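What you see is the complex with one protein chain gone and the rest in place.
The first chain written gets the first letter, and so on, giving A and B; residue counts start at 1 in each chain.
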Amino acid sequence: MHPILKMTLQRLGLGLLTLFVVSLIISGAVEMLPGDLAQEILGQSATPEAVAAMRKQLGLDLPWHERYLAWLGDTMTGDLGQSLASGREISNLIGTRLGSTLFLAGLAAAISVPLALTLGIMAALYRNSLFDRGVNVFTLSAISFPEFFVAYILILFLSVQAGWFPSISNIGTDTSFFEQIFRTLLPAFTLTAVVTAHMMRMTRAAIINLLASPYIEMARLKGLPPNRIIVRHAVPNALAPIINVVALNLAYLVVGVVVVEVVFVYPGLGQLLVDSVAKRDVTVVQACSLVFAATYILLNLTADVLSIVSNPRLLHPR
Amino acid sequence: MMQNIWKELKKAPLTAWFGMVVIAIYIFVSIFAGVLAPYGETDPVGFEYEPWGGDFLLGTDNLGRDMFSRLLYGAQNTVAIAIVTTLLAFFLGGVLGLLAASLGGVLDQVFSRIMDVLMAIPQLIFALLLLTIFGTSLINMVLVIAVLDSTRVYRLARAVAMNIVVMDYVEVAKLRGEGLWWQIRHEVLPNAMAPLVAEFGLRFCFVFLFIAALSFLGLGIQPPTADWGSMVRDNATLITFGDITPLLPAAAIALLTVAVNFVVDWMLHRSSGLKD
Partner (left out) sequence: MTTGNRDVLLEVKDLRIEGRSGEEWNEIVHGVDLTLHKGEVLGLIGESGAGKSTIGLAAMGFTRDGCRISDGSVSFEGEELVDGPQEQLRQLRGSKIAYVAQSAAASFNPAHKLIEQTIEVPLQHNTMSREEAERDAIALYRRIQLPNPGEIGFRYPHQVSGGQLQRAMTAMAMTCRPKLIVFDEPTTALDVTTQIEVLAAIRDAVEQFQTAAIYITHDLAVVAQMADRIMVLRYGNLVEESDTRSMLSDPKKDYTKSLWAVRSFQKAEPFAGKPDMVPIMEVRNVSAAYGEVPVLDDVSFAIHEKQTVAVVGESGSGKSTTARCMTGLLPPKQGEVLYRGEPLMPATKDRPRDQLRHIQMIYQMPDTALNPKQRIRDVIGRPLSFYLGMRGREKTERVRELLHEIELEPDDFIDRLPGELSGGQKQRVCIARAMAAEPSMIICDEVTSALDQLVAEGILRLLDRLQREFGLAYMFITHDLATVRAIADEVVVMKQGKVVEKGEKNDIFKPPHDPYTDLLLSSVPEMDPDWLTDLLDERAAKGMTFEQSAGN
């Protein structure tokens, strides 16, 4: 078998295994609840019969592996169970919110990826210049800011004082596409500020590392023009590290939405998760965690696979 | 020795100096918060949302407590909790990482795979899940964050130690017949210190922001303890009136993280930049 195919399959297998173990952990979380879930739902005053009936309804009387398999089967078919707090179908709760969250993350990615790559590559090419140093101080600060700090600063200036954007991202089903983009911009900017700083620093480091390699020196000693050195000699080898940087930061973005959604009261998955944690609504938290974890794992997996595929040494084995 | 340190310090860039001064001020404030604060940490001393000036330097909060005093107490609580959590994470991750690298073999494999799985779940999500189950108390939060963050420490400690245990001087100690603990204590640890100290700074920043985020979400440090994250949350409505008071605790968080990051950046640059 071609080594690239082999390695890719290995990574995919490993990714699936990770997903499986993670689903085990998340589904097993209920087992770790101190006390009994049925009791928890019904409260201390419930009769033993009512508790027993609830246990049966929740399947708590079954051995854990059967319960896990049943849960896994349900989850695969899109049935995520009911909310403990409200009794509503979780799949309904999550459906539109997941879309909104992905929309927000996607918008932030669309702004931050090109921005970060451009700035990162420029900082690497003009290393130790005033621009590089300035960018370094700026990104270090941006990384250090809590997300809600960035969010409130943006609200203060762009919303309260300038009045350009709403401070609350009120998105409903009837909102038009452009209106939706407009109302999502402020949270997206917040995410962009944080992610761009990370991504830029990583891009810069990857490029500097690359430019120090002997084959780049050789290309310069061959008298090649600078643009050819970059395009022909640096870029093909830079792809793998850059793809990695982007995927890692996208994974970070998906999680970063949680706080930002709360600040802007953005109707996304993160908001739902935080509310449910406060209410100790275990089943909803479980479902949300699974969605977030799966997205995160898949993005990391993509990064792995893409960097294998773009590695020239693996592309052309001995 | 002292002269050398001074010589290094004199060469430090402006950002690092800024960072060190800020950290010193924070340490001072958190130690003497009780002396410096004009009012008690949890005493309602005025009306809600009183403006700046007068009796209350920075006004009062949503329950009529003095904002300035709570900011000072916040330094004590927030910073101390973050440091304790980071120390715990470091102890756990550091010991396991050094052991895994020094022993290798099955133990290393088992530890590393467990850490891989723990790291496959995003930290914030995992923390929220665990806090739902165990409840949102201070102790639970500290333990959960320490365990989750120890995975990153483990990874770094193991990687650093891996590079050291392949050195010939460790082989020399092995061939001499030294025990494992002696090897770790005398050969590995002294050489792993520099990257680990820098990592401590970075991990502290991360933990500090993490706790702030949880507290901001209402799932971290619980009232009535003065804490910067929850202070932002409690007073956030003022923003919509153009009042920057709730930004103060947020800025306090940001300033300390910036300061630590500047110092760490300088340390990392110094240890790696000697070559170029």
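Simple rule for what comes next: contacts are C-beta pairs under 8 Å (C-beta built on N, C-alpha and C of every residue); 3 or more make two chains touch, one makes a residue touch a chain.
Note that the structure is predicted; figures quoted are calculated from it, not measured.
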Which residue of A:Gly73, A:Gly95, A:Pro114 or A:Pro312 touches the chain not shown here: A:Pro312
Hidden-chain contact residue, picked from the options B:Gly54, B:Gly105 or B:Gly177: B:Gly177
Among B:Glu50, B:Asp108, B:Glu187 or B:Asp265, the residue in touch with the chain that has been omitted: B:Glu187
Where the missing chain touches subunit A, by residue: 212-215, 217-225, 228, 232-233, 236-237, 312-313, 316-318
Residues of subunit B in contact with the chain not shown: 11, 167-169, 171-172, 174-178, 186-187, 190-191, 274, 276
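One rule holds for everything that comes next: only the chains that are shown with their structure count from here on.
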Cα-centroid distance, subunit A relative to subunit B, in whole angstrom: 23
Contact set on subunit B toward subunit A in their complex: 15, 116-117, 120-126, 128-136, 205, 209, 212-213, 216-219, 229, 232, 236, 239-242, 244, 246-247, 250-251, 253-254, 257-258, 260-262, 265
Touching residues (chain side subunit A, partner subunit B) in the complex: 18, 21-22, 25-26, 29-30, 32-34, 136-137, 140-141, 143-149, 152-153, 155-156, 160-161, 167, 251, 254-255, 258-259, 262-263, 273-274, 276-278, 280-282, 285-286, 288-289, 292-293, 296-297, 300
